[in-house]
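Note that one protein chain is taken out, while the other chains of the complex remain in position.
Moving on, here comes subunit A:
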Amino acid sequence: MADHDLQGRRVLVVEDEYMIAEDMRATLSDAGAQILGPVPTVDEATDLIDAEPDIDAALLDVNLRGDMVFQVADALSARGVPFAFVTGYERAAMPARFSDAPHLEKPVKAHQVAAMLAPHLRENR
């Protein structure tokens, strides 16, 4: 079962809509992941990343109360943490440096996150 790939994985959730954040928490927890957050703002996400040495993956809503999530994505890139944008935004609206980042549509499914993590797990072996 693909969901088992999330067993024990530490997944950061950045999403400003409470109900969607809670839904993601429930979905990923059911698949065995440990949720970091969820957090609703760029500042809180940045603080959490600084304070948390062990992050396996991150899911990022793009528009957080009017602020773009891109500086959070940059911080994750710098640490080599795989992340995906979770959004209804068109890919064209994204800065070019994130053209390779995966996009997931809401609601996020656990196997999508597992698939996103898989190549990184092989690299780390």
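The working rule: a contact is a pair of C-beta atoms (placed from the backbone, for glycine too) under 8 Å apart; a residue touches a chain by one contact, two chains touch by 3 or more; residues count from 1.
Everything below uses one rule, namely that contacts and distances are computed from a predicted model.
Per the UniProt record, the chain missing from the shown structure is "histidine kinase", taken from the list "3-oxoacyl-[acyl-carrier-protein] reductase FabG", "histidine kinase", "Sugar ABC transporter permease" or "Co-chaperone protein HscB homolog". Note that of A:20, A:75 or A:115, the residue touching the chain absent from this view is A:20.
Among A:8, A:80 or A:107, only A:107 touches the chain left out of the display.
Take subunit A: the residues that touch the chain left off the picture are 16-23, 26, 38, 40, 63, 65-67, 87-90, 93, 105-107.
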